[in-house]
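What follows is a structure written as structure tokens; I'll ask about it next.
Of the protein chains in this complex, all but one are displayed in their positions.
Showing subunit A:
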Amino acid sequence: MLWYKMWRESRIRFAIGAAALLWMCALVVALQQRVRARADEPLSYARYIWAAVYKANVLDLFILLVIVLGLGGVLQERAQGTAGFTLSLPVSRWRLVSARASMGLIQVALLALLPALLIPLLSPFFGEAYSFARALQFSALWAGCGMLVFAMAFFFSCVLPGAYSPAVASVAGLLAYSVLADLSWLARFPALDLFGTMHGAQLSVQAAPTLASFAAPLPWLALGLYAGIALGLIGAAGSVVARRDFS
């Protein structure tokens, strides 16, 4: 039933996030003709979707939604007065942390999957086609990179008290990361470029893959690295919660 608690606490945020993401994707598809007609140079539909969804507006929204999903937890419950009840349950603090982290990671993966479900389905209604396998590739990138963004917000929500400070720290952390990633000595390691990996620019210029081969060109080294760092951050958060006093 811990899962149920975690779901109940985050389901409104998740539902609003999913609705916003679907709405943005639908808008991008619906307005494709008008926007592409005003482009400076001819823009293929696949390129247009990449630019509008996977590189810019919708991606920014996804990152913000992932940060929002990372917020919450026992430290935030203290402000609501429910921490005492939660901590009196016969479960370890590690279990509380891992249940919340697992629920959050599942929700991040589901959010990442939404464009892959909507865009290929909706495109034919506007006279276009978009490869499901290609969309799935970008979803995998979003899910993998989103995991790290979520873990960062999750970590701050376990360390910093207050409703807004974890969100502010997460945004500041990502901005700092993007500045660092642009430094020349770090640019030599593309696996460290979280946003570059998330954009998937190299995928956008390749021919659409088949479903059977969609996983092959993904940057698995980078995704594995992010997964490792994310698990490390979640572990650190769990360690902080396990040792913290809740007076």
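In this section, a residue touches a chain if its C-beta (ideal position, glycine included) is under 8 Å from a C-beta of that chain, and two chains touch if they have at least 3 such contacts; residues count from 1.
Note that in this section contacts and distances are computed from a predicted model.
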{"item": "Candidate names \"ABC transporter ATP-binding protein\", \"siroheme decarboxylase\", \"Amino acid adenylation domain-containing protein\" or \"1,2-phenylacetyl-CoA epoxidase subunit A\"; UniProt protein name, chain not shown", "value": "\"ABC transporter ATP-binding protein\""}
{"item": "Contact with the hidden chain (one of A:4, A:23 or A:189)", "value": "A:4"}
{"item": "Touching residue (missing chain; options A:18, A:51, A:87 or A:109)", "value": "A:87"}
{"item": "Absent-chain interface as seen on subunit A, which is shown", "value": "1, 4-5, 8-9, 80-85, 87-93, 242-243, 245-247"}
